[in-house]
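Report on one structure; see the data block that follows.
One chain of protein is taken out of this complex; the other chains stay put.
Up next, chain A:
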């Protein structure tokens, strides 16, 4: 008998269950792309059969960090850039939990870049949503790691001399086994992609274009967008690493020229998740470790039994 009966519970799930009574309305600015992520999640989670209390949503800092204030799951609003290490550990401690990590582009590709690379490398079985609005919003409009070259802001008054980061390419290189880009303006695709990411066994990274109408006024609203799977202009195999890499590169290049390409870019269903890899080398228990602490019959090893080597 599990100590965590919300996990694996099979019942009808109403998407309204994901709206917290205590704070039903987000404080995001009108027209903010973040609404799109929230809405897509509220649709995708019930469709994936997940109940609110078997989901842990771990966020970073920024406008995006408030996601779990408005999504009524278990939530951990952490610190800037650190959603991934917190999320990873929760998944290791209880692999039965559905763990979703989320943050902005500054959070994930800037200050938390190291964790992004290593989480992808290790292929943790979590979904990672990056709200990419190409700007620092909550600190009022500074240039971010994804801002285009030449982007002017109060902290880059002469225009940024830096080429933006390539989130999709970097994710692929680091080892993510599911990489997609979607946009707030494309709610159906967003919902489908989030659902696929949740169902994927491994590190599923979604670069989610979320327009910022307040601080990135001169930036596009990410319309019109093109779904690379739907368009006849693009033809590549999402399971082929080389083709995926090429498509990602093109997608990243043309975004700053005004063409918004979205869709699935890379899907590797064969690569074992970190949970499986760690179990295979005998360093992760079969039973979720968290369960053991609630099991009154559990046997606990003692240091006393290790002393022979010291006598």
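As a working rule, a residue touches a chain if its C-beta (ideal position, glycine included) is under 8 Å from a C-beta of that chain, and two chains touch if they have at least 3 such contacts; residues count from 1.
Convention: contacts and distances are computed from a predicted model.
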Absent chain [UniProt protein name; select from "2-oxoglutarate synthase subunit KorA", "TrkH family potassium uptake protein", "Phenylalanine--tRNA ligase alpha subunit" or "ABC transporter permease"]: "2-oxoglutarate synthase subunit KorA"
Candidate in contact with the missing chain, chosen from A:118, A:162, A:249 or A:271: A:118
Touch with the omitted chain, as defined above, among A:45, A:86 or A:260: A:86
Those residues of chain A which, in the complete complex, touch the missing chain: 3-7, 9, 20-23, 52-54, 56, 58, 61, 66, 68-69, 72-79, 82, 84-94, 96-97, 114-115, 117-118, 278, 282-285, 287, 289-290, 292-294, 298, 300-304, 306-307, 310-311
